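All protein chains of the complex are present and in place, except for one that has been dropped.
We call the chains A and B, going by the order they appear; numbering starts again at 1 in every chain.
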Amino acid sequence: MSHQSDNHTVPYKSYLWILAILIVLTIISVGVTYIELGNLTVFTAILLASVKSTLVLIYFMHLKFDNKLLQYLVAAIFILLGLVLFITFLDYNYR
Amino acid sequence: MSDRTNLSFREEKGNRKGIFAWILSTDHKRIGILYLYSIVAFFLTGVVLGILMKLELLAPGKTVMDPATYNAIFTLHGVIMIFLVVVPGLPAVFGNFLLPIMIGAKDVAFPKINLLSWWIYVFGAIIALSSLFMAGGPPDTGWTFYAPYAFKTNTNMLPAVLGAFILGFSSILTGINFIVTIHRMRAPGMTWFKMPLFPWTLYGTGWIQILATPIVGITLLMIVGERVLNIGFFDPALGGDPILYQHLFWIYSHPAVYIMILPAMGAISEIIPTFANKSIFGYKAIVLSTLAIAFVGYFVWGHHMFTSGMSGTALYTFSLLTFIVAIPSAIKVFNWVSTLHKASIQLEAPFFWAASFLFVFMIGGLSGIALGALTTNIHLHDTAFVVAHFHFIVFGGVGFAFMGAIHYWFPKIWGRMYNARLATTGWMIFFIGFCTLYLPMFFLGFSGMPRRYYDYVEEFHGPNVVSTIGSWVLALGLIIILYNLIRSATKGEVATKNPWGGRTLEWTVDSPPSLENFDEIPVVTRSPYDYRKNIDE
Partner (left out) sequence: MTTLAHIHRDDEASKLGMWLFIFTELLLFAGLFIVYGVYRYLNPVAFHLAAEELSVTVGMVNTIILLISSATIAMATTAVRKKNKQLTLLFLMATLFLAFMFMANKYFEWKGKFSHGIFPGSEDLQRLGHGDTLFFGLYFFMTGLHALHIIVGFVLITIVAVRVNNNTLTFENPVLLDNSGLYWHLVDLIWIFLFPLFYLIT
C-alpha cells in the first residue's frame, strides 16, 4: 500500500558511518580555525556546515529514500533562502 | 428536500450538544462557518473603526476625537482588518468549506489540526484585542509596528504583537493542511491540470503562508525581545538598524498581500466562467500566473521602503521586480475579460461583484504601477494616495471577491437562495459608496495630504467631505447586503444542487452538503470548466 509508511529500513551501520563522518567534519571545522585562512575563514566554516547539513538531510532525514517531491522542495527552500539573503544584501552591500 | 438521501452537515446530530457541536467539530464545513462568523464580527468592528476615522476627517482640526485616539484607532483598524480579517478571509472561510468538495475529498488532510487553527485564531484575536482593555491603551504604531517606536511607545504593544505572532501559527497550520490535502486527496482522475482554479490559488497561498509567515513570527518575537530584554536588534542607540526591521517585516507582509489577493483571484476565476456559461479562457495561463505571483511576490518587499534610505542598487532591483510581478496579475485580468468576450452572461449578484472586482482591481493595480516607479513614489509615499491604492486592492479586490464568493456559494452553504433584487441593490449602493470613499483619496494624496494624520489644511476639506459621505453610503450598502443574507439563510427559497449552472464538483453535491460531502468519491474525467455538456451527463 502506498498509503502506509515507507518500510525502507536503513541498516544501523549506515547511520554509524554517517555519524563518524559528521564528527570528523566537526573536528576538521574546529581544526581549520587554527590555520590562518584570511578571507576564506567564513567561507570554509559555512562550506563545512553545509556539507554536514546536507548529510543530515540526505541520510538522517531519509531524503535519499523519499519520493522526489520532497527532494525538490528542500532544494527549492534553500534556493529561496539564498535569494532572500542576496536581495537583502543588495541593500547593505551598496549602501 | 425530497431528493436527499443524507442529512446535511448542519442537521447531522453529533454526540455533542448545542454550540459544542460547532466549536469542537472537525468537519471542514463547520470550521469554515466558524471562521465566517468570527471574521464577519471582526470585519464589522474594523468597519466601525474606519467610519470613525472618516468622521474625524470630516472637517479640519479636532472633530470627534483627539490625536492619540486617532492613532490608536488607525492602528486597531489595520491590525484587525489585516491580521484578523483579510489574511484568514477567503482561505479560512471558503477554502475550508469548499477545497475538499472541489477536489472530491471528504475532508482536509488533518481535520483536528484544522480545528486547532480556528482555536489558535480565536486565542490570538483575544490576546491582540486585550490591549484595548489594559492600562496604557491600545498600540499607536500603525499595524506595521515599526521600530524603534514600537519599543519606545508606552502603549500596550506586547498583547498586539504577541497576538499577531499567535495568529501566524493559525495561518501556517491552515497552509500546511491545504497543501497536504491538495497533494494527497484529489479525487481519482483529477490531475493537477484538471483541478479547479480556486484550489490552485489556495495552493499558491498555502506556500506563501508556510514560507513567509515564520519571518514575521521571528520579527515580532524580536520586537518582544526588544521591549522585554532591551536587546538592541533594531535600536540605533545600541547599534541596531531600524531599516533591517522594515526588511524583515515586509519580507512577510508583502507576500501577505498575495495571501489575501490570490484566493480572491481564485474565487473570481470560479464566478466568471459560471456566469459567462463558457469555459475559462487560458486555464493554464491562470494557473501558471498564480504560481508566478506566489514566487515573484516573495522578492518585491522593498517597494514599501523606497524612502527609507536603502541603497540605489536595492531600489532599482525592487522597482524592477515590482513591475515584473504586475505581469502575471495583468495576465489574469486579460483572461477573465477574454472569457466574457461573446459570452451569454447571466446577470446575477455574484457576477456584478466579479465585474466590479475587475474594475476596482484594475484601478488598484494601475495606481500600484505609479507607486512602484521610484520617482513618483518619492512624491506619493506615505500620502493618502497609498491608502487609496491598497484599499482598492485589499478592500476592493479582496473584499469584492469575498462578497462575490459569499453570493456565489451562499446556496451551497445554507441551501437557500437570497433575494436577487435586494442583493443587486446592495451591491450597487456598496459599489457607489466604495468609489465615493476612496477615489477622492487619490486626489488628496496626489496634492500632498499625508496618511495617518488626524488633521489637515483647509484646502483638503472638499474631497474629505466627499470621502466621508462615501463611507456612509458604503455602510448603508453593507447593511442591506447583511440584512438580505442573514434573512435568507433561514427564510430564503430552498436552493437546488446547482442553481447557477456551475461545472465544478461542489455543484454535484447536495445544498447544503452532507457530512461526508460525497456518497461515493467521484472519478474526474474532464476539465473543470467544460461547458459543452451538462454536468450530470
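What we mean here is this: a contact is a pair of C-beta atoms (placed from the backbone, for glycine too) under 8 Å apart; a residue touches a chain by one contact, two chains touch by 3 or more.
Source: prediction; values computed, not measured.
**Q** For subunit B, which residues touch the unseen chain?
**A** Within subunit B, the residues touching the omitted chain are 12-16, 21, 24-27, 106-107, 109-111, 113, 172, 175-177, 179-180, 183-185, 210-215, 217-219, 221-222, 225, 229-233, 238-241, 244, 247-248, 251, 515-516.
**Q** Mind pulling the subunit A residues that touch the left-out chain?
**A** 2-7, 9-12, 15-16, 18-19, 22-23, 26-27, 29-30, 33, 41-42, 45-46, 48-49, 52-53, 56-57, 59-62, 66-67, 69-70, 73-74, 77, 81, 84-85, 88-89, 92-93
Quick note on the criterion: only the chains that are shown with their structure count from here on.
**Q** In whole angstrom, what separates the CA-based centres of subunit A and subunit B?
**A** Once rounded, the distance between the two centres reads 37 Å.
**Q** Inside the complex, what are the residues of subunit B that reach subunit A?
**A** 183, 211, 243, 247, 251, 298-299, 302, 309-314, 317-318
**Q** Across the complex, what residues on subunit A touch subunit B?
**A** Residue positions touching the partner: 69, 77, 80, 83-84, 87-88, 90-95.
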